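Take a look at this one; I'll ask things after.
What follows is chain A.
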Amino acid sequence: MKAGSNLENVLSKGLFAVTGELGPPKGNEVSVIKRKADLLRGYVDAVNVTDNQTAIVRMSSIAASSLLLQMGIEPVMQMTTRDRNRIAIQSDLFGATAFGIKNMLCLTGDHHTFGNQVDSKNVHDLDSIQLIDCVRTMRDQGTLLGGEEKIEGEIKLFIGAAENPFGDPFEFRAIRLAKKVAAGVDFIQTQCIYDMNRFKEWMKMVRNLGLHEKVHILAGVTPLKSGGMARYMAKNVSGIIIPDEIIDRIVKAKKPAEEGIKLCVEQIQELREIGGVHGVHIMAIEWEQMTSQITEMAGLLPRPKVA
Partner candidate 1 sequence: MARIGIFIDGMGGSIPAPFREKIVSVIRGLPEIAFSVEEENLASPGALQRMAEHLKAEEVDRAVILGGSPKLYETSFNKFGYPVLLNPYLLTVANLKEQTLQAVANEEEAVEKARKMMIKAIHLASSSGPIESRSLPLTPQTLVIGGGITGIAIALALARSGIQVYLLEKGKHLGGKALELRRFYNRPEEVQKWVEEKVSEISRNSRITVISETELKRLDGHLGRFQATVRKANGTEAVLSPSAIVVATGYEVERNRKGIYGHRSFISFAEMETLLAENEIPSLLRNGKRVESVAFLLGEVNGDVKIDSINAVKQSLLLQEAFQCQTVILCKDLKVSSDGMERLYRRARERGALFIKFEEPPKLSIVNGQIQVDVKDTSAIRKEDEWPLSILSDLIVLSDALIPNPETENLCRILGLHRGNRGFFMEDNPQLLRVRSNRRGIFVAGGCRFPQEVSETLNEAGATAQEVIALLSGGIYPYDLSVAEVDPEKCAVCLTCPRLCPHSAITVEKYAEKNIYITPGIGEGVKWGAARVDPVACYGCGICVGECPAKAITLRHQPDELIYAQMNLSD
Partner candidate 2 sequence: MTVAKELAQSGVSALLIERDPSLGGLAASFCCKASESCNKCFACVADKRVLEIRNGPSISILTQTELTGLKGGPGAYNVSLKNGKGRMDIDVSAIVIAAGVDPFDASLKAEYGYGRYKNVITARDLDEMLRLRGKLFCPSDGRLPKTVAFFQCVGSRDESIGNLYCSQVCCAYALRLIKAIRYQYPETKAAFLYMDIQPAGASFDQFLNSCRQDKGIRLIRSLPSKVYHSPLSDGLRVRFVDPLKGEVAEEPFDLIVLSVGLVLRKDSKSLARLFNLNFNEEGFFAPPPAQTGVFITGACSGPKDIDRSIIHAKSIACTVQQYLKGRS
Partner candidate 3 sequence: MVNFEPKIVAFCCDQSGYPAADMAGGLELNFPGNVEFVRVPCAGRIETLYLLKALERGADGVLIFACYEENCQFLRGNLRAKSRLSYAHRLLEKIGLEKERIEICHLATNCGPKLAETLHRKSEQLKKLGPNPAKI
Partner candidate 4 sequence: MIKAEQKPLEEILLYLKSYDRILLSGCGACVTVCQAGGEKEVGLLASALRMARMKMGTPLEALEATPARQCEPEFAAELSETVEKVEAVLSVACGVGVQTLARHFPKTPVFPGVNTTFLGETVTHGVWEERCQACGNCILERTGGVCPVARCAKQLFNGPCGGSSKGKCEIKREADCAWQLIYDRLNGLGQLYRMEEIIPARRWGVESRDSGLRRIVREDLKV
């Protein structure tokens, strides 16, 4: 066991893992976290806590993660290299692990110009792969990055990263995953999947490289709320591909939200059948209440209790 987290246990037992996602409040209102935690508790194995997602200022993911721990939910603390240099990153990891956080997700982060502090200076001292390498060094060698400096205590972290099979150049996407694996990643959560063909093709490349045996891949899904949302995402979000037939299906549905959930469940069932997919990551953005319904309909309940 690298960190002994619940998520690690589920995955290492070969069980199909389910993770959820929680966006911390745009302030210090703890009740928001509590409300969302209640919606997710029992339906997922761990919950991603975003780190100022889309560069919108929110409660720090370390703080929100430790609050979640107190509420009895296992967090996956996200960390971006956008806002911290290697000093802050390593110091934050000391703190986070001290609070008992055992999972983290290494990200570069959305560009700051997308958020509400466009005038800020971005850091990018490290990129996500270098961050993975940094955390792995801290955990496995017990030293700081690039240094001989010994760490007092042990950093136990189950290291995750994201990968987007829908970014370009497509042929390079599996190789990039290999780079992350080489840097020391333990699990991967993907960008939300709508273009199943492309995802399957990517997974084929991943399997050809033998990566599915070295890393746990959790396929990302996001239920579509409405036709408008589908159209907006397809048009405006780089790195998300939504095939026209899916947009059509949601747009033409009498109850688009219901259709969106149905679609999501179908997707999960399809993903489960793909070799190398070890779990799903459900990103029900500001729609956390649907997580229970989705997991139930997809037959993912009850979540296993593993020691």
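Regarding candidate selection, all candidates are chains of the complex that A comes from, given by their letters.
Details
Here, a residue touches a chain if its C-beta (ideal position, glycine included) is under 8 Å from a C-beta of that chain, and two chains touch if they have at least 3 such contacts; residues count from 1.
Every value quoted in this text rests on a predicted model; they were computed, and no experiment measured them.
When the candidates 1, 2, 3 or 4 are screened for touch with chain A in this complex, the one that qualifies is 4.
Chain contact summary for the complex, chain A toward candidate 4: residues 82, 86, 108-109, 111, 113-114, 122, 124-130, 133-134, 145-146, 162-164, 166-169, 172, 175-176, 178-179, 182-183, 191, 238-239.
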